[in-house]
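Shown here: the complex without one of its protein chains, the others still in place.
The block that comes next holds chain A.
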Amino acid sequence: MVKTTMIARVSDALPLAASIDDEQVEMELKEYKSQAKLIFRKLNLNSEKRCSIESGSYVFHYIIDHGVVYLCICERNYPRKLAFTYLDDLSKEFFMSYGNEIDRPGLRPYAFARFDTFMQNTKRMYQDTRTQSNLTKLHEDLQDVTKIMTKNMEDLLYRGETLDNLQGKSELLLRDSARYRKTARDVNLQALYRKYGPPAIILFVFLLVIYWRFWWY
C-alpha cells in the first residue's frame, strides 16, 4: 500500500505538499523520507519522467508533470501499475487546482498543504489492492508499466560517491608509486655500493701501496 506521498517543485526541490502520516509510518519511514528529499534535489527537468527506485523493503515511485514531481513510497509488493495510476490521479487533480500558482515567485514551503485532504481520500481508494475497482485498474492497459525504468537507490545515491572513491584511490596510488620509485632508486644505489665498494677500496689501497713503494722516492 501507499505509505506516504510527497509533492515538490522540480526546479528548486521546494516541497509543495505532503501527506500527514500517523506516528508509526513516520517512525518507519524517517530514513526513507530523507532519501526522498535527496531524490528531489537530484531531479531536474531533464530527468526521466517516470521512474521507480528500490530502496530496502520499499519502492519509491515518482512522476514528473508540468514541473512538479509527485512521489510516493510504497511497499515492495504493491503493484506498480496501481502506484502510477494513483500518482496520475494526484497530478491531474493538483494541476487542475493549483497549476497556475506553482511557478509563482516567493512561494512558501508546503504552500499547498491543504491538498493533503484529497491525497488522504485518494490514498484510501488505492489502499486495498483487491477491491473491484482496483482490480479493474490493474487489468486495464492504462499504463505500460514495463517500460518504466527501475533503478536502485544505492546506485542512485552512491554513484557519485563511488566516483569520488575511485578518484581518491587513484590519487593514493599515484602518491604511493612516486614514493616507491624514490625508495627503489635508493635501494639500487645501496646495492651498487655494496657490490663494488670493497673491491674498489682494495684496489685503491693496492695502487696506493704500489705508488708509495715505487714512485715515492
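The rule we apply is simple: contacts are C-beta pairs under 8 Å (C-beta built on N, C-alpha and C of every residue); 3 or more make two chains touch, one makes a residue touch a chain; residues count from 1.
Everything that follows uses one rule, which is that contacts and distances are computed from a predicted model.
**Q** Just go with whichever of "Small ribosomal subunit protein mS29", "Dynein light chain Tctex-type 1", "COPII subunit" or "Septin" UniProt uses as the name of the absent chain.
**A** This omitted chain is identified in its UniProt record as "COPII subunit".
**Q** Of A:Glu28, A:Asp88 or A:Asp116, which one is in contact with the hidden chain?
**A** Checking each option in A:Glu28, A:Asp88 or A:Asp116, the one touching the absent chain turns out to be A:Asp116.
**Q** When the complex is taken as a whole, what residues of chain A touch the one chain not shown?
**A** That gives, for chain A, the contact residues 14-15, 17-18, 20-23, 26, 105-106, 108-110, 113-114, 116-117, 124.
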